[in-house]
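Since the structure comes first, as structure tokens, the remarks are kept for the end.
One protein chain omitted, others in place.
After this line comes subunit A, so read on.
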């Protein structure tokens, strides 16, 4: 090889190397931090509670032949509950944001306040590498966490019941894990963006938590409150009008990422869910009460899923934009 080629290769290696070095450092930091231990403990406890509640109720449900999904044991494990606690995926719809926020809210501003950001930026590394390393390290950890949980659930189910897992169930659980990771990634990128916008870690944390509470609790209440005063009385409407208003309300609710997540995982985990909006009697006529195949469920949630993905990408792109233009000084 010519010397120029060798130089080119070592240059490439060192650029990829800087990212790998940052990534491994960030992952180490996450794993060794107390915050991460607490967050994992929270998720694992939720998981155990949900599993316990579903395992103790699984018997009557799998025996219920009126339920078209009664054969899909592993999906039932994730969704069945004795009503004392919500099922795992509903739990996740409000706990997962906390995971994302917890791992991202101080990504950039703590480095800045410590005076380490400027030192890093004075090294021969690209600025975006830092952002990407922070994002991917948290995402890698979260992905491993959820994949481990899903596999544990399947393994425990196999040992305890001895029932074979259907490929359809495996795909659905895989899809559930994937969407959950995307959902966490959205909150992660949002909180990272806030960590760039705000100088104080406390401000960015509070803002992120505020947004999280707003979307999980208040958004629905506010939408209902407004629309009730604006919409005409439903008893005076024709069926078509009622349906169109209902659609509108649903679409407004779908602005909330929580709603997108809950809709999509519910559809994936409960194969008998055929639509996320209202269905007319004509549409239902002739439908066989059986579980939908995986691809059909996937088609139903595809808009929701792409919406989540788009939200995440937007936040991340905005974070990039802000960070690249920001002047770094101590």
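Points worth noting:
Just so we're on the same page, a residue touches a chain if its C-beta (ideal position, glycine included) is under 8 Å from a C-beta of that chain, and two chains touch if they have at least 3 such contacts; residues count from 1.
Methods note: contacts and distances are computed from a predicted model.
One subunit of the complex is not drawn; among "histidine kinase", "ABC-2 type transport system ATP-binding protein", "Nucleoside ABC transporter membrane protein" or "Alpha-D-ribose 1-methylphosphonate 5-phosphate C-P lyase", its UniProt record names it "ABC-2 type transport system ATP-binding protein". Interface note for the absent chain: among A:18, A:39, A:270 or A:311, the touching residue is A:18.
Annotation: of A:32, A:164 or A:228, A:32 touches the absent chain (contact as defined above).
Considering the full assembly, A:125 is the residue among A:39, A:73, A:92 or A:125 that touches the omitted chain.
Contact between subunit A and the absent chain runs through residues 10, 13-14, 17-18, 21-22, 25, 29, 32, 114-116, 118-126, 327-330.
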